[in-house]
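Only one protein chain is missing from this complex, and each of the others stays in its spot.
In this document, chain identifiers A, B and C correspond to the written order of the chains, with residue numbering beginning at 1 in each.
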Amino acid sequence: MTDPSEKALGRRTFLRIAGALGVVAGCSPKAATQKVIPFLVPPDDIVPGTPLYYRTVCRECPAGCGVTARTREGRAVKLEGNPEDPIGRGALCARGQAGIQALYAPDRFKGPMRRGADGRLAPVGWDEAEDALSKALVAAREKGPGAIRMVTRPEPGSAGAFQEAFMRAVGGAAEDRLVLDPFDPAPLRAAGEALFSRTEIPVYDLTRARSIVSFGADFLETWLSPVEYARQLAEGRGRVGEDRTRLTWVSPRLSLTGYSADGWLRARAGGELAVALGLLRWLADPANGVPGLAPEARALFPRLAALDPAELSRRAGVPWAGIERLGRELALRRPSALLGPGQSSQGPDATQLAAVIMLLNVALGNLWQTVYYGLDPQEDPPSPFAEVESLVADMAAGRVQVLLVHHADPAGTLPAALRAGEALGKVPLVVSFGDRPDPTTSRAHLVLPDHHALEAWGDVTPRLGVVNLCQPAMTPLADTRAAGQVLLEVGAKLPFPAAHFPWPDFYDYTQTRAQMYAMVALGKFPDLMAIQRDALQRGGYWSYQLPARKEMPDLLRGAAERFLSLPPSPPPEGGDLDLVVFPTVLRGDGRGADLPWRREVPDTVSSLSWIPWAELSPATARRLGVATGDRVSVTTSAGRAELQAYVYPGLRDDAVALPLGGPEALAVLPPVRDGGSGAIAFRSARAAVARAGRGKPLPILEGSPYQHGREIVRTVSAAAPALRRPDLSHLMYREPEHPTHRWGMAIDLDRCTGCQACVVACFAENNVPVMGPEAASQGRYMGWIRMERYLGDEPGGELEVNLLPMLCQQCTNAPCEPVCPVYATYHTAEGLNAQVYNRCVGTRYCSNNCPYKVRTFNWRDAQFPKPLQMQLNPDVTVRSKGVMEKCTFCVQRIRYAENQARDEGRPVRDGEIVPACAQTCPAQAIAFGDLHDPGSRVSRLAGEKRGFGALEELNTRPAITYLARVREKEEP
Amino acid sequence: MRVLPAAAASALAGALALLAACRAPPPPEQPIRFSHRIHAGDNHIGCTSCHGYAERGPVAGIPSMARCQGCHKFVKEDQENPAITAEIKALLQKLEDGTAVEWVRVHRVPDHVFFTHERHVLGGVRCQECHGEVERMEVMRQVSPLTMGWCLECHRRKQAEKPLERARLTDCWTCHK
Amino acid sequence: MSLSFERLQATVRATHGRPGRGYWILLSLSAALAAWGGWAYSLIVRNGLVLTGLERPGGWGNLITDFVFWVGIAHSGTLISAILFLFRAKFRTAVYRVAEMMTVFAVMTAGLYPIFHLGRPWFAYWLFPYPNERGIWVNFRSPLIWDVFAISTYFIVSTVFLLVGVAPDAAALRDGATGWRRKLYGLLAFGWRGTDEQWRHYTRAYLFFAAFATPLVVSVHSVVSWDFAVSILPGWHSTLFPPYFVAGAILSGVAMVIVILVPLRRWLHLEEIITPHHLDMLSRLVLLTSLIVTYSYSTEILTALGEPASDPERSTFLYRMTGDYAPLFWLMVTCNCVGPALLLSGKVRRSIPAIFAISLLVNVGMWLERFNIVVTSLAHDRLPFDWRVYTPTWVEWAMTFGAFGWFFFWFLVGLKVLPPVSIAEMKEDLAHAAHASGEVAHAG
Partner (left out) sequence: MPVEPGVLGSFAEPAAAARAVRALRAGGFADVRVAMPAPFPEVVAAIGKPRSLIDFITFPGAIVGLLCGIALTVGTSLAWPLVTGGKPIVSVPPFVIVIFEVTVLIGSLTNLLAMSAGTWHGGRARFFPAHQKFNADRIGVFAVGGEPARAERLLRESGAEEVGRVG
């Protein structure tokens, strides 16, 4: 029997043929005879050479943002956020943008495989594979309970539900199916349980918060729902003065999220709890007379009074004054939101930290203002970590006969100290539904590759009232099958009646569930079919709204008290530095972190790509005799890792920081748990760091991270809200005129978080080639946008991080243009700085003369290993070696929109043209439009007092206006 | 001052274009000897009724097999001309097998040229202006050089009519992206 | 001096005698070096500039440095022959032929680099304005196009100048020569018979050539300097560049002449013709131009240091003197400023080894000067975040040294076919020297 998606979409198989029709840019121009193969039957919704969009869901992280997949001639070429989806609202993060590369990954499995006697995986037929599995299941069931286990990523939807059904059918208990999320915010759930008996993840609405304090929760990178929270933070930004949202970052390390903060409380690793308790103490203290404090909080003071401020500030590693300052701010600025813990602050006392933070929210009356319970769908929540451990133990003890692994990677995403890899080796039959090699599939005996999300049916419920629907945007590339489908077929082969499911195939199963959702919306539409069609076109069923304040969970009596004492400080063993591990946007928890874009695009904080690194503060580096680029060994009680050092002033002197998402950090994590929730304690170890010799040249982007007094990135404050701009009125020549449009862009640096989503989007839209680590270390990074990150004015000076997303400024007086001998670059009538690849001879003079250095040169021919070339955007030339290239403001999109407008006989509407970077920006920091149209959003922004042009004193007249970051003085 | 070199350049372009046209390769051998003369000429079938995408997208499109079948399920032979009957038989065979005819491509522009039929057709450019008197062609062949100078010559002419709103017609990015 | 026409002609013809082993060794060495460079370049053509050390921001490196260096070398020739001709500087006669040969071959070398450094050299012909089917021409606002015109004009004019000067000598040599040489000189003499009617037009035309060449010389290196000066890059953007570059070019050129003449006069036994007096005169030229160059250095630096600390220009110059490339900078200063300063003393000027050594160092220094200008400025642009150090790869070095092989190969060939000194003009001088000293200017 065939895959339902093929049945349902049989038509799409023709699109492959259509591919032959479109002149696909990039293939070498040959005059040799070409074949043109017509359709057998023309698909009615396809016009070759024009895009076709499908709504589906991003599965790169549990946030579950809705996406729109743009397809051309039947192949998905670009992912964009679904503007109707309440979570992402049309935005997508860097990882989401890169998701499409998993679809075309060259190393993707071509079909089912089985490990032969020689220990190698060999292709095998689906029937044979499924037979093998069913036999094994029958045999395993004889061995009694717990012999058949399943590890899966959170699947809040059909897939999960069906897995549960299947496991029941084969006689498994609920805990035999293990939901694994390495970044599971279990402490939040545990704290909710303890305080309000609500085992839930709270949902935040930061739009209303006037002050936000994050205790190491990287809510702009990976924490809970980063795209959503980045947008919410941005809504409170971009204005000077009182009503601008203030963000305070409490952590030993200034992370990317910290870059958006107005204040950084350099708490020592583990000091976050002391800070939180200190805050609570200060707020509850009647002496400080904080108005409108929740009575519950006041009641806690007697207990809190026992805490000695001096001790608190010692444990926190910050002066008491700093805590008081923050307390005062929170007292004044209501409502606020206090977030945490995140991975970097998730220690042995994570649940207590989570609870104290929640108590602070309660005390300040943030509950039901900015912090909500009752929105966690509690669909398929990650299992308690204790279960993970017991599973590993069972596997090691040989009690597990069959292990089904579904898009989880226990061997590659859990601390090495857990020895999950070894344990897997003890299981007779490991079955993986993974579609790409990873440490777990490399240990699997049977690989039954699942579809990529863009090839499959399904649904995801990330939030109560949000159901995002998966639908195939294209026919599967390889001989893969939906995991649910495989289970269904295996079930049919099993001798247990319970496993013979009523649905002919998995597609029908998803549809029956879809009907269930559709019921809700019934009435708005004549019939279910209409609802389902509509939902499929729009991408989901949404009845999402923040709950009204009535169902207030009251603090359990006496629940708070046990969180109000400082735990004994841990013995200083294992080394003289605190080990800080932190997640990054691009590496995530490590799954799919090897995708080309995710490795090529540099991390904003270190500007390093391709490799993991160890951060040390300048003072510590000096003490250890380490310079950026040297190899250092990081040793803890758990293990040792050797990486290259990056000296970073945004880190405490008593800490060393490693990025998560790779084996290095996991190797040094000791098997310590959070007391309250049992979750992994990412923050517990102390590490010894030693120099281990010189390293290879670093694949680093940054030259000097200091502005050297040049005022490149400018800032404003309430005191000085307007910028002084150079007088450029004395012109030598008349400005070239732009008869129709003058395309321009405005980038709000007060909103920009440096999340790199725009960069990856640009790679995807413009066929920007990936050149690899050597190229990166040679300064041959090809990205059309790069995140320039300045740490201050002079080395050793005050740390003031300023981001400057640097892309072609489309100057009116572009220095690059007159120096080109062959007119390969010039100024168009619409004010764009055109680069004509097929005219370029590659003198590189334009790049030399570009003050912004935004032009990238093709030092060699770019490689797009099959089938990655299928992702290439047919509307953009693939550049050959020896050619200069650069940002074009996505001219292909401009021309597309202008073309549409012509067809409909109307002028181009403002906001109709959206370059890839602007489209995906979670913070909506980028605006694009016509500067001639005074009503356009970009014109309004360009006119703001915060506006400035990069290096504008050169009179290049950039078309990009940067809106200065707002830096308020610390409030008294 | 402006016209002289422009004239020179375009004259030269024209000359070269002519040259290119002259040394255009002989029309390629097609798997089925399809005759535009019979279809477009004798039977007055409009271009877009087969090349359906010409008004909707960049690619004009080769008629689908289903489209052929539309007529040829009735037109199965030609009494007076057995040769034609043979060709039709060949097509019918293909339709029976449910396989597609692998036509040999006649018109092609390099990959760095982003040409769109839609804009030209909707802009009122007659198909024949570029493809020649197709309805007279027994065998399809390329009549225009499809070189940059040749495109430009027309673009310049059209731009001269409305210089302002047609400024884009001589913008490199109109064809190269 | 008692050098007769006979002796003179004999000496010159002697230079064209059967080449010895030394000659062949030198020739094959040069050829091998050139071939090595050629091979390196073929790698670049096949794999792209990925094989160089270039990056962003460092878009230019060794290759452009070499280009400027060789254009500089090419300047001595026309300077010595044309400008000194107009100034009627007597010492010119003995040395200008070698200088002119050098010029032509140096331009032949320099001209290669703009093509070598292209990303797509197979489209190099797009840089020439020719009517084309695409109807698109070249951008005359681009300094690179000025280069195309300046360099090709300079090449053509100096070649013509050389050959015209050779004609009478060729006639003189033709009569004594046999075989292919006779044919060749017959060609080069193009019907020269030395009649008054011919001299009448010849002398006049020669004057015009000189008159054309002189401003050309000045323009060519000004244009090369504008490659940098018209850009907005700190360290390039400077009004000082044209005179500074011309002086530098002459400095390197004359130094190169000395470096070549000193061994040459020994090897070809031209001591009588090219006397220490001539070398003295040349080294005075070196001294003069070196002083101009030194002045330019100091002006640049001092004006930059006058700026506020935040000024990129200032930062760039400080970087040159103290940054990653500082050693090269100071070596350059030693070679170009300190070394030639020694020539102030007549004793040094009279010591041929000293002159030779100093000139050799000047050539090293001048290459470094161009490297400094090209590379350090790019490595230290306006956005500190992009600062990056450029280091050449072996491929670039191969092409740099290969150029010397290429140059000397042609020069050695040239020596064997063209008279290394102008016989006719020497005769003229001799006649008058003789006349003055009343003796008969021929072996009776």
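The definition used in the following text is that a residue touches a chain if its C-beta (ideal position, glycine included) is under 8 Å from a C-beta of that chain, and two chains touch if they have at least 3 such contacts.
Note that the structure is a prediction, hence the values are computed from the model and not measured.
S.K.: I'm checking contacts with the chain that's been left out. Which of A:575, A:596, A:818 or A:874 qualifies?
M.R.: Considering the complete complex, A:818 is the one touching the chain left out.
S.K.: With the full complex in mind, choose from C:105, C:126 or C:146 the residue touching the hidden chain.
M.R.: C:146
S.K.: Of the residues listed, C:37, C:53, C:111 or C:135, which one is in contact with the missing chain?
M.R.: If we include the chain that is not displayed, C:135 is the one touching it.
S.K.: Of the residues listed, C:216, C:318 or C:364, which one is in contact with the missing chain?
M.R.: From the options C:216, C:318 or C:364, the contact with the absent chain belongs to C:216.
S.K.: Could you pull out which residues of chain C are in touch with the chain that's been left out?
M.R.: On the side of chain C, residues 4-6, 9, 129, 135-142, 145-146, 149-150, 152-153, 156-157, 160, 164, 168, 171-172, 174-176, 190-205, 208-209, 212-213, 215-216, 219, 223, 226, 423-425, 427-428, 431, 435, 440-442 touch the unshown chain.
S.K.: For chain A, which residues reach the chain that was dropped from this view?
M.R.: Output for chain A: 733-736, 812-818, 820, 823, 825-827, 957.
Note that only the chains that are shown with their structure count from here on.
S.K.: Specify the chain with the shortest distance from its C-alpha centroid to the centroid of every protein C-alpha atom present.
M.R.: The most central chain, going by mean C-alpha position, is A.
S.K.: Please indicate which chain is farthest from chain A, where distance is taken between mean Cα coordinates of the chains.
M.R.: If we average the C-alpha coordinates per chain, C ends up farthest from chain A.
S.K.: Suppose each chain is reduced to the average of its Cα coordinates; what separation in Å results between chain B and chain C?
M.R.: It comes to 57 Å between the two C-alpha centres.
S.K.: As a quick test, compute the distance in whole Å between the mean CA positions of chain A and chain C.
M.R.: Taking the mean C-alpha position of each chain, the two centres sit 59 Å apart.
S.K.: Could you check chain C for residues that touch two or more other chains and list them?
M.R.: 137
S.K.: Two or more other chains touching the same residue: where does that happen in chain B?
M.R.: none
S.K.: For chain B, which residues are in contact with chain A within the complex?
M.R.: 28, 52-53, 56-59, 61-67, 98, 100-105, 108-112, 114-116, 118-119, 122, 164-165, 167-168, 171-174, 176-177
S.K.: With touch defined as at the start, can you tell me which chain A residues reach chain B in the complex?
M.R.: 17, 21-29, 31, 33-42, 47-50, 739-740, 826, 828-830, 832, 834, 836-839, 875-877, 888, 891-892, 895, 899, 902-903
S.K.: Can you check the complex and tell me which residues of chain C touch chain B?
M.R.: Checking each residue of chain C against chain B gives 131-135, 137.
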